[in-house]
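The next block holds one structure in the form of structure tokens; read it before the comments.
For this view, one protein chain was removed and the others were kept in their places.
Letters are used for the chains, namely A and B, taken in the order the chains are written, and counting of residues starts over at 1 for each.
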Amino acid sequence: MKNSPLKAAIGGAAAIGLSVLFSTQAWAGKTLDTIKQRDQMVCGVNTGLAGFGAADSQGKWTGLDVDVCRAVAAAVLGSGDKVRYVPLSAPQRFTALQSGEIDMLSRNTTFTLTRDASLGLHQTAVTFYDGQGFMVPVKAGIKNAKQLKGATVCVQSGTTTEKNLTDFSKANNLGIKPVVFEKLEAANAAYFAGRCKAYTTDASGLASIRSKEAKDPKEHAILPELISKEPLGPLVRRGDDEWFAIVKWVIYGLVEAEEYGITAANIEKLKAESTDPVVMRLLGKSDDTGKLLGLDREWLVRAISTSGNYGEIFERNVGEKTPLALKRGPNAQWAKGGLQYAPPIR
Amino acid sequence: MAVSLNHIAPRTPPVSHTSWRLWLRQNLFANRTSSVTTLTLLVLGLWLLPQLWSWAVWHAQFKPDADACQSIRGIGACWGVVSEKYRIIIFGRYPFAEQWRPLLACGLLVSLLVVSCMRAFWRIGLLWAWLAVWLAFFGLMGGRLFGVSLGLSPVPTDQWGGLPLTLMLSSLSIALAFPLAVLVALGRRSDLPAIKTICVTYVELVRGVPLISVLFMASFMFPLLMPAGTTPDVLLRVLVGITLFSAAYTAEIVRGGLQAIPRGQYEAAASLGLGYWKTQRIIILPQALAHVVPGIMNNFIAIFKDTSLVTIVSLYELSGALGLALNGDPLWRPFKIEGYLFITLIYFAFCFAMSRYSLWVEHRLQRSQAR
Partner (left out) sequence: MNSSFWHQKQARRWLYQLALLLGLGLLLAWLLSNTLANMKARGIQSGFDFLWANAGFDIGESMIAFDSSEPYWRAFWVGLLNTLRVSVVGIAVCTILGTLIGVGRVSNNALARGMGYAYTELFRNVPVLLQLLIWYVLLVEFMPDSQSPLHFNDWFYLSKNGISFPIPVWDASVPGLVWDVPVWLDGEITQGISLTPEFLAITLGLSFYTSAFVAEVVRAGIVSVPRGQLEAAKSIGLSNWQTTRQVLLPQAMRVIIPPLTNQYLNLTKNSSLAVAIGYPDLVSISNTALNQTGRAVECIALIMAVYLCLSLGTSALMNAFNQRMAIRER
């Protein structure tokens, strides 16, 4: 080449640049050790679903899934701020978790047999019981989902949504024509531009999208039918039972805290004064349940103080006072007729 | 003898060759087809252009006022969306308060590229400048260099986006692909069958598949190919994919240049006793590369445009950043077209400048080679 120094300089600069970018994280199969060594947890979240995982323009993340991540990080590392959020689209989420890029996937992901058995992943605990629904413009005059004969429906690619839509269409002989987009934003944009007659995703997602993206939320109606069961919750990799247990039991801990009336506000008071044996066990005063998980005794205290109990997380992100205005419904405590039932923490 | 002087009648003055009437006749109304074409195009232009002007400039709204924009919707363009959202569009998800850093880094990189194009600066100092600017770029963007913090808050690579990302991906991948491309082009012309087959397979394989599948492969499969426990940075994966892709195309261009060197050069080099590598380095490659500079510039323009595809693997370059800015904001979402036009303008400005430069280089080469 004309200028060997040129070649050498460019090559040198490139090598330096590459080494800056290349980040090696030792993942020796023990996720907990890696996280402690890194002093940071990496959490896979949604790219932008209000109420579940969304960042504002300054880059601050909020949402139900985000709060669950913070609770786990607080239990393991001591602070809910030691989390790095990686926004993932639906096609990328499983490979990111499989490859070790993230430690836990908290991205309103439905539990199914395929995902549990064949992707090398494990489903932890359900944080949100949901179902798939439809959103239609009010002026289309559609009152229930069976009226969608031959309709075009906007849907995001690679989700259980697509398959459920097909099953529903087949079962009711509707001949629905799906328009499939790679990105959620593209699907939303197409629906709101009028390309499709209906839009389908989880009912909570519909509420979130309608509140945040419709010009006038009153112009869109969410149909009453739920055409599938969608239990949503975080996933972790297979092969690391310790980490699996930690994530699962933090979630159960948050649910149990609500059942026993422990909130972020009264936790310090309860820790000092309470004599209820269950409460004392949860707060680490009588038994050290944390040691069995590989953590210290205050693991659940920190988790609850960071995000609040399950009920507080729900109300703050998707509850009746938020633009999503979702009722507890199946997400209420079992004692109140819902499905949130935490096994005993002992 | 008497010669009769018959005055010849004065001739009419010659037809002027520079009047505008003549130019019109020759260029617009030369024959029937030409006249018809001219009239059709004029009618089309007179119908479209005033409407375009009225929409884009006359009735347009430049202030970031969503209500004013709504009121002129359909009549005038809402450039307010640009004045409102330009920071997210140009810098992506980079933390708001620190956006002076990518601005500075971009400025440095662009000035380096411009300076490298000017012949007056082609000396050794330029190489050191390249090294320094790349170090400064990564240092400013990331906040750390080789793990050593520079006193700036660290920003992980998945938050880099917008224009700095595009510039970085295209220039770095071209710079890295170039040595590889030269080796592959030489390998393809070699007469060692193993080397030739490998190079041919690589080039034909990469040129036959779309860039998007290479990007999918890089982003999904690259982590699987690395030893268990390493997580290659997301930007690194995309960079490797684009570099391998552009190396194949550049190799073909360099091969075209190599084919244009006459055999006599090789024979003269041999007669001087130069070995294979010395011949290539001193005699062949300088001539070949000088020939293909326009082709390589065109390749650079193509790669610059192709970096827009990284949107599909969720890196937020310009179009991805626009989606980010507008999709979650119902106030401004109806004005997506104005946002797209803004990005079109940015890309057009860069690519047009590069293509003019490439034409200029071509002209200079032709001049220098004319005897």
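Note that in this section a contact is a pair of C-beta atoms (placed from the backbone, for glycine too) under 8 Å apart; a residue touches a chain by one contact, two chains touch by 3 or more.
These numbers come from a predicted model, not from an experiment.
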{"item": "Listed residues A:78, A:131 or A:158, member touching the removed chain", "value": "A:158"}
{"item": "Absent-chain contact - pick from A:90, A:232 or A:313", "value": "A:90"}
{"item": "Among B:55, B:86 or B:216, the residue in touch with the chain that has been omitted", "value": "B:216"}
{"item": "Subunit A, residues in touch with the chain not shown (by the definition above)", "value": "29, 90-91, 94-95, 98-99, 114, 118-120, 139-140, 149-152, 157-159, 162-163, 165-167, 169-170, 176-183, 186-187, 190, 193-195, 197, 237-239"}
{"item": "Subunit B residues that touch the omitted chain in the full complex", "value": "26-28, 30, 34, 37-38, 41-42, 45, 192-195, 198, 205, 207-213, 216-217, 220-221, 223-228, 301, 305-306, 308-309, 311-312, 319, 336-337, 340-341, 343-344, 347-348, 351-352, 355"}
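Just so we're on the same page, only the chains that are shown with their structure count from here on.
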{"item": "Complex contact set, residues of subunit A against subunit B", "value": "1-7, 9-14, 16-28, 47-48, 50, 54-55, 57-59, 84, 86-89, 92, 95, 99-101, 182-183, 185-186, 188-189, 192, 212-215"}
{"item": "Subunit B to subunit A touching residues, read off their complex", "value": "88, 93, 95-96, 124, 127-128, 130-131, 134-135, 138, 142, 144-146, 156-159, 172, 175-176, 178-179, 182, 219-220, 223-224, 228-236, 239, 281, 285-286, 289, 312-314, 323-324, 327-328, 330, 333-334, 336"}
